[in-house]
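Heads up: the structure comes next, in C-alpha cells.
Complex shown without one protein chain; remaining protein chains in place.
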Amino acid sequence: MEELIKNLGLVINATLIATPPLLYAALGSTFSERSGVINIGIEGMMTIGAFVGAAVAHFTSNAWLAFLCGGLVGALFGLIHAIACVSFGADQTISGTAINFLAPGVAIFVCKSLFEQSSNTPPLDTAQKLPKLFNGVFEVGSFWNNVLNTYVATYLAFVAVAIVWFIFYKTRFGMRLRAVGEHPKACETQGISVFRIRYIAVIASGFFAGLGGAYVTLCTVSQFRPEVIVGQGFIAIAAVIFGKFTPHGAMGACLLFGLCNGLKVLLGSGNVISPNLISMIPYVVTIITLVLFVGKSRVPAANGKPYFKQK
Amino acid sequence: MNKTSHIDPNVVAVQMTEIVKKFGNFVANDHINLTVYKGEVHAILGENGAGKSTLMNILYGLYKPTSGSISIFGSPVNIENPRHAIELGIGMVHQHFMLVEPFTVTENIILGMEPTKGMVVDIEKARRKVKELSERYGMHVDPDAKIEDISVGMQQRVEILKVLYRGANILILDEPTASLTPQEIEELINIIHNLTADGKTVILITHKLKEIKASADRCTIIRQGKYINTVDVETVSEHDLASMMVGRDVQFVVDKKPIEPGEVIIDIQDLHAKDYRGVEVLRGLNLKVRRGEIVGLAGVDGNGQTELVEILTGLRKGESGKVIIGDKDLFNADAHTLFDNGVSSIPADRQKHGLVLEYSVAYNLVLQNYEKPPFSKRGILKKDVIKKHAAELVGKFDIRGAEGGTKEAGKLSGGNQQKVIIAREVTNDKDLLIAVNPTRGLDVGAIEFVHRYIVEQRNKNKAVLLVSFELDEIMSLSDRIEVIYNGNIVGSVPGDQADEKVLGLMMAGGTKNETED
Partner (left out) sequence: MKQKINHNNMASQNIIKNKVQGLIYQNALYTIIAIFFGFLVGGIFLWSAGFSPLEAYAKLFSSVFSRPKYLVWSVIYATPLVFTGLSVAFSYKMGVFNIGAEGQFVVGSLAALCVGILVDAPPVLHVLLCMLAAIAAGMAWSFLVAVLRVRFGINEVLSFIMFNWIAFYLSNYVINTEIIHKVGGGEASKDIRESARILLPQSVQNIFKSDKANYGILLAIIAAVGIWFILTKTTFGYRVQAVGLNPHAAKYGGINSNKTMYIAMSLSGALAALGGAVQLMGNSMRISQFAGQEGFGFQGITVALIASSHPIGCIFSGLFYGAMKYGGSKLNLIDAPTEVVDIIMGTIVLFIAISHVFRYLITRRLKNKEDK
C-alpha cells in the first residue's frame, strides 16, 4: 500500500513537472487558433524562450526576470509570425515552419556566441532557478512533498488557465477574439479591427510559448540544451485541438499528456515498457480521439484563412 | 388590402438627388432620384443588375457616388463609411447574414458595442435591452439562443435587432424575404409595420411583387440604372409593377429554323433540394427538354436555378426526385457519369467551374476528355494532338489572345474565356447542353457569337437548357420558356408567344390570371 502511494506521488510529481510547459504553450495556442491564425511555430518559440530564460538567469540570477524575458522573446517571434500571416497573408503553416528553423537557429547561434561555442548554457544552481513552494515543509520523498512541493511557476500555469478563461468568456476582448476566429467579415462590418485582434492573439501565443520553454530550463532541466524542447510545442497544439480550443479543455489534455510523461518516468525506469513506446501514446491517442469524435471538435470557422480587407 | 400607413409626409427621411455611380465605364446608377418619408415603407424594385443594390450601398456608405447628393432628415451629408451611416441612424440588413454561428443572439447583437461593467461584459444589461427591443416590435426572439440553432427567419430578426440596437431610424432591408417561409414572411411584414408605427423608416430592396403589395406604401422602380417611376403601391397592380420592371424592346433576332422537337432528352421529376443553409430551395420541380429545342428557364436569381443546374451537372446532391436521361435515372450521379451520358454545360461562373486559369487554353479545351483518345494513350498525354486540337478551335471560334492555344486561360479577356468554354462544349457535342448566364459580362459582339452557337446546337437536333437572368436573351432564343419561382416551375409559355410583362409577372410571383383586367 505504501509502495502504491509512493508511486502515485512520484507519478503526480512527474506529471506536474511535465504539464506546465505544455500548458503555457497550449494556452498561447488557444489565443492564436481562436482568432483564426494557425501557429505551428510554437515549437521554435518554446526553444528560444528556453534559451533566453536560461541565459538571463545565468547572467542576472533573477529567475523571475528570466522567466519574463523568455516570454518576451517568444512574443517577438510571435510578432514576426503575425506580420507574415496577418499583414502579408502568407501561408500560416509555411510561416510557422520557417519560425521552427529560425528560432532554434537563433537560440543556438546566440548561445554559442555567449558561451564559448557551447550549445548548452552553464547549469544554473538552485538560487538561480525558479523557486519552489512549500520547500522544506514536508519530508523529502514523502507523498505530500512530491505532490505539493513543486515550482511556483507550476501553480502559476494553472492560475493562468483561469485568467485566460476569464479573458475569453467574460471580457470584451475575448468575445471579439472568438468572433474574429469564426466570422471575420461580420466583425469588420461591426467596426472591429480583425488585424488588430489577430496581432494581439498571435503575439500572446508567442509570449506564452516562450514562458513554456523558459519553464523547462528554469525549473526542470536547469540549463539550456538544444534537445530540451523536443515535441512539446507540437503536443501543445494537439492538446488544444483535443481540448476543443478552450483553455479548460487544453488544461485537461495537457494533464493527460503530462501524465503520459509521468508514466514514462515510472515505467521506463523499471524497463517494463520501452520509454519510446510510452512517448508515442499522446500522438496515437490524439489521432484515435479525432477519428472517434469526428466533427465534434469545432475548429474556429475562419481558422487558417488569411483575411483580406474588402476595400 | 387593409394597411395602415404611418407616413409622415411632412418629414423627408432620405433624399437622394441625381445620384450617378460609375464603375469604370459602366454606369450602375444613372441620375437616380429617391425621396423617402419618415414612417414610410418604401420598396425599391428592379431586376438583377438594375442598380438597386448599388444605390443602397451608397446610402449605407459602402460606395461613394460619382456625383449627386444625399440628405438625411433635411441635413445634407457625405456618408463616408458604414460606421458613419450608423451614426446617422441608417442601418442595413444584408441579404447574406453576418452572424457568428456559435454565439448567442445577444452576443451577436452587441458585438462591437458591448456594454461593460468594469472589465466584464455586462451580458445581463445587454439581454434586457435585446428583450425590450424584441418585445417592442413583436419579434419574439430568445436572447440566449445560439444562432446555429435558430431558423433563418429568426436569424433575420437578429440582424434587424442588430441594427435597432445601434439606434437605427432608417432601416434598409436587402431582399429580406429571400429565404423565408410564407409564415415567416407574414411575421416579417408585421414587424415592419411595428417599426413604422414607432416612427422608423423602412426601405425594402426587392423583386417580389406580392410582398411589395402587402407591405410597402410606395415603390420606386429602377431599370438598367435609370429611375423609372415612383408609385403609390395601393394604386397599382402587380402587373403594372412587373411591366415597369422589365419593359423594354427585344433586341436580338436570331435565325432559328422551324424544327419539330423530338424525343425527350432529359426528364426532371419532382426534384427537391436544399441550399447551403439547409433551406429548401427546389420544391418538387418538373422540367423536360427535348431534342431540337431550346428551353429557356426564366427567373430572378435566388429562386433555385443555381441549385438545379448544380444537380444536373453533378456538383451538388439533391434531396429526392428523378433525373431521367435516356432510359436511366441519373439523380445524384457524379459529374463524370453525367457527362458520359450526354450532359455538358456552360457553367455560370466560368472562372470557378469552367476553367483552370493557370492551365493553357489548350489544356482547358480538353478538360473532360484528356483521358480519352486521341488526347492521350495509356496514361500519357499526346501533347501534339492536344495542341493541334486547340489551334483548330482557336481558329474556328476566333478566340483572341490565345496564341494558338498556348496562352494561360487566365490571361484572356472574359469574352474570350467564354469562347474557350463554348468551343469546348460545342465540340463535345453532347445531347444536352445546359447554358447558364452564357453571356454575362460580355460585349455585344461576344453575345452574338454565343447566341449563334447555342442556336446551332439546337438546329443540329441537340437539346438546350438555357438558364439566364436576362429576359431578353431568354425571349429571343427560346422555343419554350419555363418560369422558375421559389423552387418550382410556375408557368410555361411558347417562345413565339412570349410577352415580357406576363413573364415578369410570373418571375416575381404573380399569376397569369392577374393579367386579366
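Here the chain labels run A and B in written order, and each chain numbers its own residues starting at 1.
By definition in this document, contacts are C-beta pairs under 8 Å (C-beta built on N, C-alpha and C of every residue); 3 or more make two chains touch, one makes a residue touch a chain.
Predicted model, so just to flag it, every value in this text is computed and none were measured.
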Checklist outcome for this item: Of A:N100, A:Q128, A:T154 or A:Q223, the residue touching the omitted chain is A:N100
Checklist entry - Going by the touch rule given at the top, which residues of chain A touch the chain that is not shown? => result 38, 40, 80, 84, 88-91, 93-95, 97-106, 108-110, 112-113, 117, 226-227, 230-231, 234, 237-238, 241, 274, 276-277, 279-280, 283-284, 286-287, 290-291, 294-295, 299
Next on the checklist: In the complete complex, the non-displayed chain touches which residues of chain B?
Outcome noted: 24, 313-315, 334-336, 339, 347, 352-359, 363, 367-368, 370-371, 376, 379-381, 383, 403-404, 406-407
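The criterion applied here is as follows: only the chains that are shown with their structure count from here on.
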Checklist outcome for this item: Chain-centre distance (mean CA atoms) for chain A and chain B, in whole Å, is 48
Item to check | In the complex with chain B, residue positions of chain A that touch it | outcome: 170-172, 175-176, 178-179, 182-183, 185-187, 189-192, 298, 301
Checklist entry - Given the complex with chain A, which residues does chain B contribute to the contact? => result 82-83, 98-103, 107-108, 111-114, 116, 119-121, 162
